[in-house]
Every structure is written in structure tokens, then in C-alpha cells.
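I have placed the structure first, in the form of C-alpha cells, so that the comments after it can refer back to it.
Not every chain of the complex is shown here; the ones you see sit where they belong.
As written, the chain order gives the labels A, B, C and D, with residue 1 at the start of each chain.
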Amino acid sequence: MSNDLKSMLSDFKDGKISADEVLLKFREKPFDDLDFAKVDLHRKARQGTAEVIYGAGKTAEQIIGISRSMLKNGQREIMITRLDRDKKDLIEREIELSYYDTAKIGYIGKIPEPDGIGTVLVLCAGTSDIPVAEEAAVTAEILGNKVNRIYDVGVSGLHRLLSRLDDIMSASVIIAVAGMEGALASVVGGLSDKPVIAVPTSVGYGASFEGITALLSMLNSCSAGVTVVNIDNGFGAGYTANMINHIGG
Amino acid sequence: MSNDLKSMLSDFKDGKISADEVLLKFREKPFDDLDFAKVDLHRKARQGTAEVIYGAGKTAEQIIGISRSMLKNGQREIMITRLDRDKKDLIEREIELSYYDTAKIGYIGKIPEPDGIGTVLVLCAGTSDIPVAEEAAVTAEILGNKVNRIYDVGVSGLHRLLSRLDDIMSASVIIAVAGMEGALASVVGGLSDKPVIAVPTSVGYGASFEGITALLSMLNSCSAGVTVVNIDNGFGAGYTANMINHIGG
Amino acid sequence: MSNDLKSMLSDFKDGKISADEVLLKFREKPFDDLDFAKVDLHRKARQGTAEVIYGAGKTAEQIIGISRSMLKNGQREIMITRLDRDKKDLIEREIELSYYDTAKIGYIGKIPEPDGIGTVLVLCAGTSDIPVAEEAAVTAEILGNKVNRIYDVGVSGLHRLLSRLDDIMSASVIIAVAGMEGALASVVGGLSDKPVIAVPTSVGYGASFEGITALLSMLNSCSAGVTVVNIDNGFGAGYTANMINHIGG
Amino acid sequence: MSNDLKSMLSDFKDGKISADEVLLKFREKPFDDLDFAKVDLHRKARQGTAEVIYGAGKTAEQIIGISRSMLKNGQREIMITRLDRDKKDLIEREIELSYYDTAKIGYIGKIPEPDGIGTVLVLCAGTSDIPVAEEAAVTAEILGNKVNRIYDVGVSGLHRLLSRLDDIMSASVIIAVAGMEGALASVVGGLSDKPVIAVPTSVGYGASFEGITALLSMLNSCSAGVTVVNIDNGFGAGYTANMINHIGG
């Protein structure tokens, strides 16, 4: 944009074109020459925010290519979600990266020091929900949050959950991960006065409908303060928890 | 059947027809002349079991007609479900009946003494679930059960439910009534080792889908021992609880 | 609890019962005598948090009764959601309350000064979405937040939305309310780096399926940082926004 | 809990802390120090109740680990559901276990003598439903019930079912397993006055929707006394049947 517009402004100064013509120029192409600088500056302003590559459906070669381009452009932290071990093996021949096995997250760069307001608590109902819970937890950690994990605390054994009430009380954001009937979100929402991000998982069978039941259950939570993300979307929950935990930052 | 077959047997004795012909006769009409006596005797054997009239979609006149016919045939207890107050007013001009307002149940006859194995506990999550809970509770009472009611103990305020743990522990059958996300059934199922009959209600809005969410949630309960009836089917829950509470009787 | 337990402790001090017996007592009734003080104190700790009465399905008499009981117990702010004007007219004969017509919210007490971290921005797509947006906005205000409203900025006229980019950039939490295809949430999520709470509305016809389409659309938002509440659940969005805007408080 | 609280009580006796402080201590951590002893004792009270491991989605190694830990803690009967033959082969190298091939259930320990009130009758409609029926039947047997199996008695050949009327009449609990249109549950529910637990199966094609049709059909049974569990949930049916058959025990 700069050159084009600068010469136009120069023409204007020289009296070759009128102020109206300058304005018309801007009106005619309201978006196409703008760098969207403000948006991007705004977004990158806070230190330590990684760029994210959604790994599913991309080849190792594509991921390497995108990562290199990002690194060349000065990005120092890159997070790759839904990254299978096989692809990870191929990528690390070319680029150094850490790998979180259960979360299926690859990471290039240095994990930032936690600088959020408080702790992000990640709860899950059953052992089968752990991969989704880990995607949420690792995402939050990578984005600069202290994370507390309490797993396998489904409501069918309420005492396990209740014995961790202090953790629930002291978190600043809670992520509740559950499949089947997803009741964990409502119970936790009732015990805490902090925002609860509910993540339905596709764990279950029959009328769990690959996570639909848990999703609907969480959307209808009788506890206020519960919001919901897509089925198995641990990343989205961790990402939002990070935003909340850095509000005002 | 009797006359027909008796004369046939008489013919057989007189040698007019052969044993094979007698058998053929029975084979030819395997069902049509049978009184289904055994089934019916079996069903009525236990004292105090009321006949049930499903009141929805029947006029007061029809209900009066059916009731009179039953009474004439010796039935002494009649229960009418889903009975609006208006119809009840018309019926009681003709037949004496008790009326349970919230449960919308009318009853002709004497409520039997409770003779079940233990107590039927009816729990519900919110005040809007009470009509369905009452339908279950009154049904169980009318069929001869001691009923314990604990209402408005949804999981968003877990302490209200937990403060009644003794009642939960001491019941012999539990009916858990809830709309919205229906998490009550799972929580109660986890606290008790007795059968829990879950009743989803149509209470809620939006993605509660008139009770579908609660229904699905209950079907996917992570707690074993939970079975489910149709949405708003308090009667079915009370009826089954009675069966369970009289097992072996 | 206090009296019971105090006399037990007194008995213990007097040597009438052993330490084991005291502990057994607590174990036997793990919940029923506890005041849940911590939970409640925690919840009420911050000044100005109103108790909430869900007005739909309650009569004016019931609402008056509940409110009086709350007031008697020292609660000074009470919020009544989904309150029709008719019921409101009946209630204000007995109790003084403010009424937000579009939001259908009644309020008893003094609106607190905003004390949140930043501004809660409430956006909606069309004029028909305004009642839900107002439910969110008024809820947030009542709970102590500065609220900025921008209505009728659906994505079919993108320039209206984009002309308010500064408001989007400067909010600390955003509530995006939309029916039909619910695209507003994704677009706003892409423009902001703050958490976006998406509220699908039942606005639309045909294949909007009373809000299901908007709900699904929002759950699948390609923009990270978007979480979702139930269809038409403006209250839940405002309530959660308040929690987020007071994180660390 | 004991030590902590005992020393606190000791301090109280010594006058180091007041009764109020003792109570506050309990209030502050309403759940976290409680052993939930009562719940657990209650649950294990009856002899012969096996712990259950849900085998699907767990590796043989994980199952071995969990089992060993349970055995070490004194549990003598362990039931493993949804256990493939391959995993079973790996497990039995380490731990002695029986294996029910059709039911896909592994069992560690001694099967208890049946001690229920009566007989659990397991019916299924077609030969393809047998694996689910066996899961129910073996579960009930392992938990201490006499089980009667009648398979392949779908309603399209009613005489096969009716020829077993005596078995139906004499059972104390009935489990009805069916896919496709699931009509078996309604027919059996009409013939018996005992509780019928209906198990929809994913058997069928096209508009059977992997068991949804059978599920809906069973939920809408015109016969009272029918309750429903999740699709293919033979375990849940057998587990509940055991509870019912031991009511009052």
C-alpha cells in the first residue's frame, strides 16, 4: 500500500490531485491495500503467544513448509495440534520440536513462563477422556498458564471429585472434559464461581452418539457460568482458558 | 370356549369323533377361544392392584363409562392418569373419587396399606419437575408403597442433595426425575446401590429439545443401575418401582 | 449444624465421648449437617452479587414469596429473569423493583457500580435478536459490569460491523448474539483476541430449526476463543461474562 | 482424615482452639477429608459383589495393572467387560481368569452361589442379539443370580415366545434384548407382571440407525413396567437385574 498511496499523497501535495480524489481513492478500495496492521499488532502484542497449525489433514511436508515460513518471518513459537507420532517423527528430522504424546501436540520454541492471573484447572471424567483433557492442558501451558490436572473424577464416584474441592475453589478458570452423559460440567459448575469451559468428548457408545449427548447435556447445564466448545475440542478450551486467564493483560 | 369344546369332548367320549380330531380342533384355533385366565389371574393375584385408565385424550363421559364397567365387574380400585381438573369435576358428579392435583391423578377406591419391601424414594431436580415427580410418587403410593419425596435437589447445588444422603442410602428403589441436562440420575446412581429409575422431563428450553437431552443423558449414565423411561413418564416409573418393591411378593 | 455439633464437642471435652466417636459422627453424615459455608461465603464474597430467580414457570405469588424470604435472610439484590410484564405488575404492588422491558428482567435492590476489569461488549446480528442481547447486557450490568451495546451488525452488511472495530478491540469480553446462520460469532472471533461467548437465538424460520443451526454453527466456529451457551440463553452469557470480567477479583 | 482431625480435637480438648474453630475447620473443607466410608461399606456390604473394569479402550497391560492393584487391596472378584479374546490371552499369562467368549467378559475369582430372590430371565429376539444377551446373562450370573436364557424368540414368530410362557410367568426380573423394531419388550411386558429391562441392540440396517429405532420403540412401550438402558448395554441390564433381584437383601 505504502508506495501507491505515498505517491498519491505526493501528487496531492503537489496539487496534481484534489483532496476529494484522495478520499475517493480510499473509498474505492476500502480493504485491499490495508495491512491490517492494527489487528495483527494487537494480536501479537502479548509476549509468548504461539502461532497454531492445525495438523490434522496436513502432511509432514506441508507442516514443515508452513513452520519454516513462519520461523523465517520471525515467529518463534509454533504449536501444532492433532499431530500424529508418525508425522512428528518426520518433522523432527528437519526442525527441532517437543512433542506431547497424549495431547498429540508438537511445539517449536520455548515454553513461556506462566504469566496468567491464576491457575487453569483441567478436570476429566474418565480415563478415556484424558487425550482431550491433555490437549486442553498442554495448550494452556504452551500459551503461558499454570495448569492443574485432576483426572478420572466422574460423577459416578462423587467422593473423588469432592475430595479435590480446594483445587476447584482456587482455580481461576476450569475446563471440564467428559463424554457419555457429561454431567461433570454441571456438578463442577455448581461447586465453583469461576467460568467453566465444558468440553464434550466422543467417549461412549450407543446413544452417546459420538459426543452429541455430552454436548447437549453441557449446553443445558443447570449451573450458570458453563460455556461449551465443540466435541473433542480440547484445544479450543485451552485457548479460551488462556484468554480468560490473561484478561486485562 | 367351554360350551363348544365341552360338546366336542362329549362327542369324543361318545366315539363320534377321534382323539386326533379333538387335537386338530385345538391346533386350528390356538388362541381364539382361550380365556387367558392364567395371565389375568396372575396379574390380579396380589391384593390392592388398581386398574389404570390413561385419561389424556378421553372425555369425562368415556372415563365414567369405562370406570362404571370396571366397577360392575368387581374391580374396586381404579386409577386415572393425566386427568385434568375440569374432567375430574365432571367425573366426581357421578363417581366418588380422590384427586391428586399436582400429579393429575384421580383415584376410585381405597388406597392400600403399603406392603412393599422398603421405601420408594422420589427425587427431582427442580421445582418445574415436581408434577412428573408427583405422578411417580402418587402412582407408587396408590399401588401400595411407602414413598419418600425429596424435591428441588438438582446438581447445581450439590449440598442440598448430599444433605439427604441417609434417605438415598435407605431407599429400596429410587426414582430420579430431571429435565435440562438430567445429571441428577448419574449423581444419585453413583451414591446408591439400589436400582434408579430415571425419568427425563420436558423441562428446559432451546437445546433441551423438550426432554431429549435429559433422556439421552440418562441413557448414557456413567453410573450402573440406572434405567430409563419415556420423557415425562412419571406413571411408568412409579409403576415399575412398585413392581421392584414387591419382587418375590 | 452448630448446636448439634457444639454439644457433641462439649461432650467430648467432658470426656463423655471419645475422639473416635466424634470422627465417626462426621463420617456418618458427611454432608447433611454442614452449612456449606465455604461454598456460600466464597460465592457471596464479592460485593453486589445478586441472587437469581428464574421467573419462567413461576407465578407472581411464588416469586413474591421467594423474594421476601431472600430479603428476610439479608439478601439485598435479587434478579428475576424471564419475567413477563403481567407478573411484574403484580409483583411491584408488593415489592419495589426495577423492570427491564426488552430483557424481561426484574431487579430488586441497587445496581452496583461497575467494578470489572474492562468492558463487556454485547453484539447482535439482527433486530429480532435484541431481546436476547438485552437479557445478556442487563444481566452483566446488574452483576457489576460496564456494558457496551452494538446491535444489528449482522455479517450480511459487514461494513456496519467493521465500522465498530475499535469497540471490538477494546472490550475485555464479547457476547455475540445471532440467529439464522450465526456467522457473527466467527467473524467477531476472528477480529478480537478476547473471549467471545456466542449466544444462538431461535430467530429464523425453516431450516434454522428454532436456533439449532445457529447453535451448531457457533460450536464449529473456525475462530478460536469462541464458546457457546444454550439457545436464547442471554442470561448465561451475561453471567459468564461477569465471571470472566471479574477473574482474579 | 483421622490424624489431622484427631490432633485438632486434641488441641480442642487442651483448650488450644475453640469449638468454633473446630466447626470452621469442618466447614472449610466440607468434602475433602471424608473417607466416604459409609458409601463404600454400604456398597461392598453384600458378599460376592465383583468390582467391574470396563475393558474397551484399555490395553491388556492397563487391565493387568488395575486388576493387580484391586487384588492387592483385598478385592477377590473382578469382572472385566468388553474384553476381546486377544487381550484376554495376554492377561491370562499373568492372572488366572475365566472367559466368556460370546459375552466378551473376563472374570477373576469364584462365581458366587446364586442368592437372589428369584430367577433372572434373559430373552432375545434374534441370533444376532445373542452377544448382548450373553453380556447381560453372564453379568447377572457373576453377581449371584440364577439365570434362565431363551433366545431367538422374536415377535415375527410369536409361537416360539408363547410356548415359553411359563418361564416368563415364573421369572422375578426379565431382560428383553432386541434390535430392529424392538417389539419384543412390549410383547413381553404385556405378558408379565415383573419388571422388564429392555436392551436395544445395534442389530439391523438402514432405518434401524444402529439401534436408535429399537431404543425409541422400547422407550414408548405400550406395556407398563418396561425400563430401558443404552444400546447394546447388556452389562447395565444384568447389573440392574441383580440389584432388583436382591432388593431388601
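Everything that follows uses one rule, which is that contacts are C-beta pairs under 8 Å (C-beta built on N, C-alpha and C of every residue); 3 or more make two chains touch, one makes a residue touch a chain.
Fair warning: this is a prediction, and the values are worked out from it, not measured in the lab.
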item	value
Full count of same-sequence chains in the assembly - 4 placed in this view	8
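The working rule: only the chains that are shown with their structure count from here on.
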item	value
Path length in the contact graph (subunit A to subunit C, fewest steps)	1
Other chains in touch with both subunit B and subunit C	A, D
Inter-copy rotation, subunit C to subunit D, in degrees (Cα atoms; steps of 5)	180
Interface composition of copies subunit B and subunit D: same or different, split at half	same
Interchain centroid distance [CA atoms averaged], subunit B/subunit D, Å	24
Between subunit A and subunit D, centroid-to-centroid distance (C-alpha), Å	39
Mean-CA-position distance for subunit B and subunit A (Å)	50
Residue numbers of subunit B (touch at least two other chains)	159, 165, 191, 206-208, 219-220, 224
Chain contact graph, described as a line, ring, star, complete graph or other shape	complete
Of all residues in subunit A, those that touch subunit C in their complex	30, 38-39, 42-43, 52, 117-118, 169, 172-173, 191, 193-195, 197, 215, 219-220, 224-230, 235-237, 239-240, 243-245, 247-248
Residue ranges of subunit A in contact with subunit B within the complex	125-126, 154-158, 180-183, 186-187, 189-191, 204, 206-209, 212-214, 216-224
Subunit C-facing residues of subunit D, complex	1-2, 5-6, 9-10, 12-13, 19, 22-24, 26-31, 34-38
